[in-house]
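Note that one protein chain is taken out, while the other chains of the complex remain in position.
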């Protein structure tokens, strides 16, 4: 890329296409990006706004343009009001960024497949891809990153020849020449039919399943036990959450997909999976606020029995949204820099990453190395 | 050192001289070393028994010989029985290592100064040093490491010309030509009178204040908040413990010394000390079992208020003893390898280390580098 | 009282005079009373709105008229907006009851004594009493209840001949012929100078120190241990709170007053005070949201050591306000019914009650008996 072309590109905008664009995470990310870009709030929770990323030539927050697919009809400004009443968005923010929300809402297209939809997988992929391409062209975007933030879908049924909905969208992203991020535990690109397509087409991708609470803690605490030579006997956990994710995960099949990611960090870090179960309970009255309790029984010197318990209380959307914005910027820049295939440097963000280390400290070091690589890329 | 001399030295024994040799930590370390060396228990909690240290040429557990100073008179075998009744030592262990405990007890000399003791600081230092040298000679030890595991003493009174008791023992260690480890928050070598003596005399030393519970967790969790760009507003904590340490820390002056170390890790890692207080409560009925509750209030995206709480329940002596054995071996080997002065590579073990990073992951990396250095030293 | 006079009185209004009328508790009570009376919210947390109180002839919420003393100047409608932003009042409520808040604000008079105030105790009492009497007359109120919800004052200095500020207001209430409720741990009527005055003047009073969180739990849990013959060894606790109360209680003297109440429930219920300390920490960033952690170490059969821990997270003002409204109604009706002196039937509401049982279940039974007595009174 010539310097001149870079200067031109630097001034061009970057698309962020959410699968699940009217959900809590997408609404919070869209509203929050506008608020932080306008200086109304500090960029708390956005790792890409910290000094180590300053020279990585990431697209600015102001340059991001939002759109997406959703099956829900409630307009984004109204969703933002709902999230304010629920305590997710701060008082006054929805009104302050109403224009940006309405603009993004205009770029939301119907998702699918709806029950009774007779289109083939190929037709659906083509239709979704056309929506994304149209968005990219209309806004004259340098590129568009597709990010899945929809509710968790059930784990795929072995032998089913149809693609899971998340995989249809992932295929559409690749079809439209877009980098792809899967922030959910749904299948996305993790299916043989799509496995190598992204790399073949020169597209970077990242996933799977954003690490926002219990698993974040586990990826920090498990290495401590290893480093101190303490023997973890049992690691048990219960998650309470309402909102869309709580309801989706009340389906045992969906919960199984999510729990597989949660257990991976323990098995990878501790060397073996300890005793213990993870529960995900749908508690509608908690809304978007989630609580995770972990109970870790470990042996110390001479077999003495000790216990660590942790209780994490946070707002799911507020935990996820800044990471989603981080991933949009990092993946867009990776695409610009010519990277393709899985990005193990982004394992910091995921429960079930595409390779790389399992402990958070090592993942952070890998992320900094990735930031340096972006800095030094053309 | 010639190869031949090394071979000779390898077969020689290494002394571990505990200041506070009849306390819970020293008793657990002495009994536990014998039990692990005899294969009765796995070396849980001993970092130096993990693979990265296999080639560091540390003295074997079987080569360690124990002795020390104490003002208490209760013999070690009886102390071990008491610790069994209190649930600190496992059933049957005290009987299994009774011989080793009795032998160590024979090498315990009276500590001081007792109330009314009229000896000068210099006389006390000379007396303590003579005890240590006698121990080293009688057992024909290659060297002796002096380790302070006595109860926390009150913070020194500014302007008091007398040395704190912990400093008298530290000076005696140097006088006797021994490496020194301060596992407590007491002053030890951290006084101008002794500050540079160790390095001058070619002796390595390490300290201060073993990191066994709440601060261990803090050194793991604080970096997570930084790496995730989350804003810690307040970090509050309460520690409940009985046993000797609980009683000692019921003295506000002693607690102040300990809390200074606890706060250091937050200030060093987070960049600024957040709101919040640390309490240390003496709860005699808890005995050697301690509980630490931490409450961390942090802000996420758009100012959303979130909370992490941790509860750590462990046996103080069982947490400390394997670290004390680690430090004895590492410091003895450092002495053999010709290192002198503070050992920042051992910051992994301390609340208030002699330099080096503050987060546990970085401290672990530094420890591994130190292990490699020992491996490669003569 | 004749039936006719009763009918007249039933239609008359009752005054609620808050000492600390612009504080969080008073603002929440004033706003909440209007909101519940208007049917905007259910009366959650108001015991007097439950069926057992239906026949006790309490003044209706709509009949309550609010005023008070305060040294702060910020108008109630603005305070309500602040409490909305802090998450204490729900979105939209402040606007809905703006008229009622403005009306109450017009009835707030300057408190005191301000620093440098040269008035004698007698002059201050007379001045405060005149304010209250003026309020009662202007609004043609059947009676006015004075309720102290100001920040906790330091424990009185023994030998100080001056009355504490809370006692000045309490004396003013009696002087004005008003029932008095002390919802704080401040002195109020608990001083020899005032001890018997209320009864002498035929005025009922209630106190001291509203039971809204940790002590509420303790008054429920302590009886369980007694009834199950379990032996409580240590009961430790830490309270974190910001807001005015947190700041006031950062003063050790004020905290001492509060803790005395907290310990009373344990001593009274368990028969002896167990080991353990209570801490109250000022954590400004928590605002009005408080967290209380309790750690109860108890012995079971054959000395087995067990632990119960509780974590209570609540909004201080939202916990206190409905109880304050309850007390206003109950005390007003007690006055109407001719009761005077301390009301031990209201111990349910207080940490440090005027007699009666210590366990919550027994206190609830006493409260129901009190409700029946009010029902049957003239």
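Going by the order they are written in, the chains are A, B and C; count residues from 1 in each one.
Going forward, contacts are C-beta pairs under 8 Å (C-beta built on N, C-alpha and C of every residue); 3 or more make two chains touch, one makes a residue touch a chain.
As the structure is a computational prediction, the values presented were derived from the model and not from experiment.
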Among C:75, C:284, C:314 or C:344, the residue in touch with the chain that has been omitted: C:314
Touching residue (missing chain; options C:224, C:253, C:273 or C:369): C:224
Selected residue (touches chain absent from view) among C:122, C:202 or C:300: C:300
Touch list for subunit A against the chain that is not drawn: 233-234, 236, 238, 240, 275-277, 279, 281, 283-286, 291, 293, 295, 297, 307, 309, 311, 313
Subunit C, residues in touch with the chain not shown (by the definition above): 28, 32, 35, 41-47, 49-50, 88-90, 93, 216-217, 220-221, 223-224, 227-231, 299-304, 306-315, 318-319, 321-322, 348, 359-362, 364
Touch list for subunit B against the chain that is not drawn: 84-85, 87, 91, 311
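The criterion applied here is as follows: only the chains that are shown with their structure count from here on.
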Same or different contact residues where subunit C meets its copy subunit B, judged by the half mark: same
Among all chain pairs, the one with the most C-beta contacts: A-B
Chain located farthest away, centre of subunit A as origin (C-alpha): C
Rounded Å distance, subunit A centre to subunit B centre (Cα mean): 43
Separation of subunit B from subunit C, taking each centre as the mean of its C-alpha atoms, in whole Å: 50
Two or more partner chains touched - positions in subunit A: 311
